[in-house]
Every structure is written in structure tokens, then in C-alpha cells.
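Just one protein chain is left out here, and the rest sit where they should.
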Amino acid sequence: MAISQQVFLRDAMRRLNLTRDVFAARIGVKRRALDTWLLPEGSQEARTMPEVVSRFVTEIVENAALMQKYAQSAQSGPLRDRIAIDNKHQLLSVDQFTRESVEELFRVADLMQPIARRRKVSRVLEGAVLGNLFFEASTRTRVSFGAAFCRLGGSVCDTTGFTFSSMAKGESIYDTSRVMSGYVDAMVIRHPEQGSVAEFAAATNIPVVNGGDGAGEHPSQALLDLYTILTEFSRLGKLLDGAHIVMAGDLKYGRTVHSLIKLLALYRGMKFTLVSPPGLEMPEHLLDQASRNGHVIEQTHDLAAGLKGADVVYATRVQKERFSGENLEGYSADFQVNRTIVDACCGPDTIVMHPLPRDSREGANDLSTDLNHDPRLAIFRQTDNGIPVRMAIFAVLLGVEGLVQHSLRDVTWTPPSHIGPDDSVFHGID
Amino acid sequence: MAISQQVFLRDAMRRLNLTRDVFAARIGVKRRALDTWLLPEGSQEARTMPEVVSRFVTEIVENAALMQKYAQSAQSGPLRDRIAIDNKHQLLSVDQFTRESVEELFRVADLMQPIARRRKVSRVLEGAVLGNLFFEASTRTRVSFGAAFCRLGGSVCDTTGFTFSSMAKGESIYDTSRVMSGYVDAMVIRHPEQGSVAEFAAATNIPVVNGGDGAGEHPSQALLDLYTILTEFSRLGKLLDGAHIVMAGDLKYGRTVHSLIKLLALYRGMKFTLVSPPGLEMPEHLLDQASRNGHVIEQTHDLAAGLKGADVVYATRVQKERFSGENLEGYSADFQVNRTIVDACCGPDTIVMHPLPRDSREGANDLSTDLNHDPRLAIFRQTDNGIPVRMAIFAVLLGVEGLVQHSLRDVTWTPPSHIGPDDSVFHGID
Partner (left out) sequence: MAISQQVFLRDAMRRLNLTRDVFAARIGVKRRALDTWLLPEGSQEARTMPEVVSRFVTEIVENAALMQKYAQSAQSGPLRDRIAIDNKHQLLSVDQFTRESVEELFRVADLMQPIARRRKVSRVLEGAVLGNLFFEASTRTRVSFGAAFCRLGGSVCDTTGFTFSSMAKGESIYDTSRVMSGYVDAMVIRHPEQGSVAEFAAATNIPVVNGGDGAGEHPSQALLDLYTILTEFSRLGKLLDGAHIVMAGDLKYGRTVHSLIKLLALYRGMKFTLVSPPGLEMPEHLLDQASRNGHVIEQTHDLAAGLKGADVVYATRVQKERFSGENLEGYSADFQVNRTIVDACCGPDTIVMHPLPRDSREGANDLSTDLNHDPRLAIFRQTDNGIPVRMAIFAVLLGVEGLVQHSLRDVTWTPPSHIGPDDSVFHGID
């Protein structure tokens, strides 16, 4: 490049208004590497930045400029107003997002990474109370939302169990929601019945997050899935526009793929390959919606054929608990994503995802554990991303995203450099 | 009035030692309104204070003077010592209160309103741990106590389920209580058996709050009910002495009305109209107790007749779960408090209350939802008041009520101006 890499990088950081730490995280490199690229060329420790980084940074800066221009015209005011539903700061569906607003949310999630990775602590929501209302068991989603709220400094009141004691006595959703709203500052609601979370949300003006409503939506899962894809692509120097996404498994009842395909369809020139056992195909209306945007959609029952050229393989569990007439205990072995088929059909830059939990019992033929040591398996990076994404959702809905950066303090304790013994080297805390 | 309203109001605030914010809250007006009354008379924005406010403030100042006098003689020392039971800082029954001490508690609750209404944050109990022990399901009471403790800066350890695992192994209440007391700084206990909370309380010196013990007491509910009546009356410019209170519904098993009538009987010249289906009348000993104080008590089975001239209509749910022989699924339609009968029999200043939950299923004939948009319906203002009242209970029992005022910080997030979409305009956060 014509200008020196130091000038180029400094200029990029200035235009993007990012610190070195955040910039390094944004482009998926270690802070130490960035530092060596920023050293004067004569310096002994100085290193040359790889070409892909240069291209990626150029892309980011150009996109940011576009985005800013867009922001100055169509968009204005806080993000929570732009994604609002019925003028309320609530997150019920991925349909509330545009490409621009979802990426703005992810920039807030990027801000949360130093906290999620336990290098920094924030108390920006100190004094706020979350009502974490789970009318259906989902331990991990509950803990993920709860931990995210705690990491912003707030407190959490949990409820679990199939029903509130008061609802068992005939209380309406309207009353339950309005009463809880007087106690807490935000609610996450998980409920087995589709539409019930919207009913809760209608009865209150406080922020409500849909934590999954039966066959309905689970927007925070789709958001963390998309965030994971973007983060992984950023590390690999790929762009999402034009990518090839394979979704494999139970695409009929797999709620997560329904929401994810909607979000991915906000990008340009996508290719979706949908691999499912007969009878578990993706519903027509979702196919229509995605293809209206000019994306290429292919459907097949042949996993090996489908995986060819995939940038992302998104495998799903059989949602037995939602079956109405289908007769299936697990997948046949033909539908299992495992090391053999991934090695045979995918490249070194493919990433393998799954919404978890995966059924690891024999005969389930869910995503195989033989990929656990393979750096392409992104499933735990995916669940890890639940924390920054859910922190971003809370911060945006409560309108404190602008206070986070200056609220950061160093952690007092010393976390392990990698939280999982099989975590890939590029996924360390540092 | 002879003196200018500015001098009058300033003098009142000085005598009562209240800030403008707290004074405005005390008299139930917006701070903005108070500000306009305090402007110099010539000023463009200045407004004339309504006559009712002037009377109300006069009454408050006179009462405060009386109270102070009383305080200097009979009462002395911290409130928690005056309401103590067996020399312990515990709240087991409404019988622990006099009119003076209950109003002193409510002045602390008033201090908590800026926190409860999410304008201020306090961390005055930072480091303290609450044991929130629910041996009987009562999700909302549990969350209300938990959120109240969190809003004071404390942490909460919850237990739910019909029994402790240790008690299932034959552990005595004495042991359970003493062991838990070594872990936490205060306990709320909900238990299905009458008297059991007192047994817990006897085994510890740490603050214990009775969160409901079967057919026994639920003092925090009665306190928030009385606080709601006083707050509503304050807004309406009414005094509680001499008021007409209608209690309607299951007065036999409705624990809340039993405790509430005891507290109301601390006031002067009350008229109680008790409307119940045959067989669900208020127990004799409570009637005796209330009438001993010279209050007028009328009993009827005719709801319309009973509602005439009511200042407060307190409706209750059928406590089916406490029935021993009675044969009743819900109320007959004759006992339903609904819009038609309220419009027909009550004035614009009547307030309608209910301990909640209400049974909104068809045929239950519990308090009707057709009043939801009627500003006379105070049920959600009532549950909202659970937070400041329970905060006050904790602050008083732990002896930190004097530290609250100076611990207040502004909230970082921006809550909605009204937490419920149907909240009346006078019930905004601002």
C-alpha cells in the first residue's frame, strides 16, 4: 500500500473511533499483534500486517462510512427507538431489525467483549433488577440472561416452573405482567405458548425480551448466531455478503434456524443450502421470504452434497418435544455432521455451529463429539457469545449503551486464559 | 389565606423537614406543580395552589406537630425498638404497630419512593444478604421482597419448594432457622402452617419478616394496603379518620382483610361495611376487636347496598385453597365488583383495591377486568407500593433508615414514564 501501515491503521482507528483494544477485537487479532504492526518500521519488534488484514480494515472503514451516511439520513435517535415495537423498548422478534440496526447492536456487543471475557467489570446497571421469568425449563438460557444482567451490575430475580403460583389461581397474563413490572426494571420471558410473550409485553411499558415462546421466536439466539458468524468471518477475513450457509437437520421445528435465516436474508447475495430428512423441511413461508430478497436457496436430503463449499454449517437437534405426528427418534446416521463428513466435504475455513444442547446419546446422530478438538467447531464460541449479545440487548433496551465504555474497571481476579481445555488458540481470553 | 402561599409552603417544608421532591410526593402532586406554586406571585409561570392542597398541608403540619410531641414523650429510640417483639427486630404481626409507629414506617416508605419509582438508586445495604425462604409457592411475594432488598443494595438467596431438603430429613425448625441465620442477615419466611414463622423467629436474633403463615398473618400485605389507602387519600385530599371502608368477598378466609381491619382500627371513627356471601363472613373475634374501638361495623350480603358512600372498596378473591367444608367454586355474579356496580354505587373518588391475584377466568366473578382503564382501580398502584413498603420494613429492621436519604444516586437508565400502558396519568413515575 502507498501509505505506511502505521498511518493506515491509526487512521482507521481514528475514523472508527476505536481504542486499540476494541479495534484489535473488531478485526479479530490479538492486541499484541496489532501493537507490533503499529511500531515504527525500523523497530526490532515491528511486524508487517498481513494483506488480508489490510483488506478487511479497508472494508470496515468503508462500511462504517456508508453506515454513518445512512445513519445521518434515515436513522436518528437511540437504537432502542429504531428497533422499538409499538413504541416500546422490547425485543420480541428478529423482524424488528434491519441490517443497519442489527450491526449497531453488534457494535454494542463488541463493547461488551472485554467484560464477557473477564478482563473488565462494569456496574453501569447497578440498582436495576431483572425479572427472569421462565415458565418453561431452560436452565442455560436463564443463566445466560441472568449472568449478562449481573455483568452489567444489575440484580436478578428468577422464577422457574411451569406456572406462576398466581397464574395457577386464574390470574391473567395481563395482571401478572403489570404486577411484575412494578417490581423489576426489565423482564425476560420464556413461555411454552407461541404469542404469550407478546401478550406479556403488551401489558407493560418496561423492556421485555422474548426468551423463547414455543414454536414462535427466540430472537436472542438468532442474534448470537449471526454475531458468531460475523465474528468468525472477521477472524477469517471473510465477508458475510455472498456467503454459503448450510442448515442441516430438523428445519421444520428448529426455531433457531427460522429466525436465523430471516436475519441472514438481510445481507446480500446469500446462498442457503437446506439439508433435512424428508418431512422436516423448512416451512414454505420462510423459503418465500428468503428467496424474495434474491438469495439462492437449495434444498436437499443429501448431507454430503449440501456441505460442498459451505462457509457455515449450522446443524440442529431433532426437536422431538415439538413433534405433532412425525415418527422419528433421532437422525439416521446419514444426517450426522461428524468429523468424517466435515473433513471430506468442507474446507479449513468452514465453521460448524449448533444451537445446543446437542444430544450426545448413542443413536441420536446429533452433531458428533468427534469434532470437539477441531478449531472449525464454533459451538462453544457461539454459546460464549450469548453473554456479550445479551448484555448488548439489555444495554440498548435500557438506554445505557453509551455509558458502558467509561464504566469499565479491571477485574480483580485472574481468569484462565482459555475457559475450555479444548478451546482453540485463537479463542483465548487475552 | 392571610400569608402568601409561597411562605406557607416553605414554612410547611421547613417544619416537616422535607425536600421539595419528598414534599411533593408526600402531598401527592408533581414536583413541577409544586414549583409553580412556589414561584413569586408576579412570575409568569406562577400558579395558585388549590384550596384542598392548602387544607391538606395544614393538616399534615398539625399532625406532624402532634406526632413530634407524642414522640418526645412516649416514644423514643429507633422505630425498630418500638415495634420489636420479644426484644427482637422482627415483623411477625400487624399487632406490633400503633398508629404512630405505622405512620413512622410509612414516612420511611415515602423516602423509598424515588428508588421504587426508578429515579434514584441506593446501595445502603451493600454486603447484606437476605434469605428469602418460601416453603409455599408465592412467586410474586417472593420477587417483591427480593427486588425490595436488591434495591437497597443487598443480595438475595432464594429457596422455594414445599420443604427444605434438610427438613425432609427430620430437621427441626429450630435447627433450620439457626443454621440459616449464620448465613444471611435477614430472613423472609413464607410457610403454609400458622405459627411456624413465629417458631422460626424464636430460634434466631436476626430480623425475620413473616411473609405469610397459612391462615395466620401476612403483615407486609396489610401494611402496603394501608399505605396505599393513605397515599390515595393524600392524592384525593381525604383524611383516613372517619372514612368508609367496604370489604367485599371472602371475609372468612381472606387473610389480608383480617390484618387490614386491625390496622384501620388504629384510626378514628371508621365505618366498615362487610359484604360477603353467606358462610364467608368475617370471624367474630375480629368484629369484636374492631368495634371495641368505637368504629361502626355493618354486615350485609347485598353488594350494591354496601357500596353506597364507600371511600374504599376492598374486594377479595375466594380462598378456595383454605376451604375446609364450604362448597363454592367462585362468587355468584351478585358478588362481583365490576364497572356497572361501581359506576352505579360509587363516586369519582372511591378507590377499588384487591390483594391480587384475582381470578380472571369466566365464572369466577372475582374483581372484573372491565375496570382496568378506570383510574379508581388502584390494584396496580397497590402492588407497586409493595416495593417501598417492603424496603421500609427492611431498612427499619436493619436500622439503616437514617442512611437512605444521603445514599441516593441518580439512576443510569431511563425507565418509562408509566410502567403500565393503562396507568392513570396521576400515577406516572415523574
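Structure notes:
First chain written, first letter: the chains are A and B, and each begins at residue 1.
What we mean here is this: a residue touches a chain if its C-beta (ideal position, glycine included) is under 8 Å from a C-beta of that chain, and two chains touch if they have at least 3 such contacts.
Model, not experiment: these values are computed from the prediction.
Note that of B:Leu38, B:Ile85, B:Ala203 or B:Ile341, the residue touching the chain absent from this view is B:Ala203.
Among A:Gly127, A:Gly146 or A:Gly216, only A:Gly146 touches the chain that is left out of the view. Per the touch definition above, the residue from B:Glu59, B:Asp175 or B:Asp370 contacting the chain not shown is B:Asp175. Mapped onto chain B, the footprint of the missing chain covers residues 88-89, 124-129, 131, 155, 157-159, 161, 164-167, 169-172, 174-176, 178-185, 202-206, 398-400, 403.
One chain of the complex is left out; on chain A, the residues touching it are 115, 118, 121-123, 137-140, 143-144, 146-147, 150-151, 153, 155-156, 158, 317, 321, 356-361, 364, 366, 369, 372, 380, 383-384, 386-387, 409, 411-416, 418-422.
The rule is short, and it goes like this: only the chains that are shown with their structure count from here on.
In this assembly, the C-alpha centroid of chain A lies 43 Å from the C-alpha centroid of chain B.
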